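Shown here: the complex without one of its protein chains, the others still in place.
Chain naming follows the written order as A, B and C, and within any one chain the residues start at number 1.
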């Protein structure tokens, strides 16, 4: 279904080329003054750009608030936002019976019996991250009130890697200093990454990528021990973001090659706070925050819409088909997608008790 | 909270050294004949062994059914199973005020105000996987009825790797042929893996590891497009399993270094079924099964209980402490932990519509 | 919170004098052709009228569909409807610090810390039934497909009573023959009821009332045995409707004065169906439909907005205040409110397994 959360409930609705996309975020504390400009700024980070690798589609990412605010403060009703679809060219995908490789077309055709809206990917479109980014921007304001800062950077694009966060020492200042449009720890990675994106775009191809996100200033004790562990909550939201196929916390897959004597994070006390010397755990033990920075990485598959001729099947006849797509799409989900990664983390933390 | 699922509801309860651990699994179709011996066999795969790397703790993994069966068939009430704790030595961890590094002790101390049961890790114990394995064994029987087979193998321990599944060709026969105690695709990896475990055990150390799991025979159309994508559901359960810190589907993190033209899975039809030549997607597109094998990998951190002296903090005084642990623990969660990985996949698929 | 249901999820949002009110109805089977004119007709039954006792407020009850339909069929996304508030005069209630007796003003002031929207009752307004009526109209179409008909009549207004349904014999034909604007079993009750409403209106007073609703054509086996018994589901929705303070099924409170030998509904078989001679149970045993007509009655309190001077308290000073209200309100919730009663029943049945 389309509702998520325990302490709050987030419901999303809409489709890429229908009337619009939106969400209702329920359970927010009443009397919180929302900073609408800050939300706009976050939506702006998600918006398509006149930059290498970005989609040419012009969307109205302007948000219409249908409910939830009275005189600028949350009023106890669900905060409902709607984003009207303005610039949809329905003719883009003229053959819904020929599923695009690695898109949801075929799986959706079976699940929905051919009744789901195929235009622009319908409910599977990256446009569905718009309400998530909105809700994440709201969550971020509640987090900020508690001293929590969430930020992310591009970790890898086209074979070019940024360095990793120093997991025990990443700071709010470091996260706040990021270039909002192309955040990197080592800015020298930007030029080769952009060149790789531009090269893929020019070739009608696309690139996979990876992001790294940190949340600092977290109090210990957030999250739940089992089903709603912080890792479970963050990953279930991250895997909702179209294209995400891998998620790891702290040392992640590298743990498979470590020994306990290397991997354990010893404790010490500093200024009345309990800390760990290292932070291989990524700030989470037993599903619960331990007060150290939360560190999560996610990988995105390459955008499946590419210009090359691809093999498909006609779902009506089961005959082989060659497919050549035209469309306006990002050659790489990052850096735009970073804001969706951060939104997932913000929402999971808000639901986890912040 | 401790309840999970949409089409079904799984509730877990208990703690490692309390009366016992258990679960209630609600929403099962009535009139299904449960194979209790098959459940026992799966619990057996989780049981401690007289093998290298396994815990010396003797647990009663025998299951007491409190509810849900009448004359051997599901009867519409929640299936409730309870596992009494028999062999708990409460004196094992005499200093709850000195948190063990990379255990949940400190995070739990803050979250529960010192009231959570610290013995044996309490609700954070690996023993909590016992009800999950039980519920997974039940789910597997419902999956089997629909022709779905779920299996897994050890992918990596102590720097030794098994080969990966051939994602587009892994078969039920291959999964069924696994050695239940130490499943590997390439059995030559067993001896060096066991040697590594034994070496770590002898050194009072532990090893991280990784597992790979496949589900074959899935109909297309299972799962949901967004919050309850198959990836979200599987990962939220996998990240509930103590020690799991990384999850990836299909090509996973390797997608970050791929181009769309390499990564897309072209369609073809065979025997009236739509298939893909490759299966980088791991059987899931847009959060929904596409009929190809579901492929998921998970990494476990090294068991944090090690013999070496470790740095900790006295939570009462905030003074530094040296900690030396004694206890009965696995030196490596795998291969025992494989059954929990499979249980998570089985449960997510049952909830996803099977 | 503002989400309800198990097999489906209904989320409502909005407030009386904000941007509008709306709902998202998730979990509908894809591929169902919605009859939008039938929905309009039901919304019309709820609309204010140029009749005795009806509010003079002119609302746009025209529904804007934001999501959920593609080419006229449900498409698997939540069906989201929005009703813009057009004719709101914010100046109606100039003194939010002086709570109106028997309105939600004071309770809301405490719960929301003064941040809830007080205009027109905000989220407590009868206007919140608009999305419920919409969702109920959708549910009714799914019910109709299964041969279920839901109808209701005014049972009591101003001391004038209609006769009760014959609980074992009420038929779809009888329900369908109701006058949609003022349904009664004995039409002779209409004139004295209307006279009572008109009298109350003229006196600036209001009237309580009661409704009786039946669902016929139900298959046996709908509902759940305990928390989600049909009675629980129906009553929880009915008690969401502003003004409802009493709900009873079958013989209801009269059971308190009956003996088992009178109250039991003996079985017989007819045309291959199991039926009961009497239907004191109101079609529900053990929380589950038994195939006989579902019979439920609900009482509404008098609309609390009246012209008489009333005693109140200034919430800032705690000083006594005299309050005289002006506003545009129904003198009696029925007959308009019948459609909300039917909507609650339709939604509970859809969630109960239809």
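Annotations
Note that contacts are C-beta pairs under 8 Å (C-beta built on N, C-alpha and C of every residue); 3 or more make two chains touch, one makes a residue touch a chain.
This one's a predicted model, so the numbers in the text were calculated from it and none came from an experiment.
Remark: the omitted chain is touched by one listed residue; of C:38, C:168 or C:299 this is C:299.
Residue B:123 is the one among B:98, B:123, B:238 or B:333 that touches the chain not shown.
Those residues of subunit C that touch the chain absent from the view are 1-4, 6, 10, 12, 99, 101-108, 110-111, 123-124, 128, 155-157, 159, 200, 205-210, 219-229, 231-233, 235-237, 239-240, 242, 244-269, 272, 274, 276-277, 280-282, 284-291, 297, 299-306, 308, 310-313, 315, 318-320.
Seen from subunit B, the chain kept out of the figure touches residues 1-3, 9, 11-15, 18-22, 24, 26-27, 30-31, 64-68, 70, 73-78, 80, 82, 108, 111-117, 122-123.
Keep in mind that, in the parts below, only the chains that are shown with their structure count from here on.
When each chain is reduced to the average of its Cα atoms, C sits farthest from subunit A.
The most centrally placed chain, judged by C-alpha centroids, is A.
Here subunit A and subunit B face each other with the same set of residues for the most part; over half of the interface numbers are shared between them.
Our note on geometry: subunit A versus subunit C, Cα centroid distance of 40 Å, whole angstroms.
Computed from the mean C-alpha positions, the centre of subunit B lies at a distance of 47 Å from the centre of subunit C. Separation between the centroids of subunit A and subunit B, computed from CA atoms only, is 26 Å. Residue positions of subunit B touching 2 or more other chains, listed in rising order: 225.
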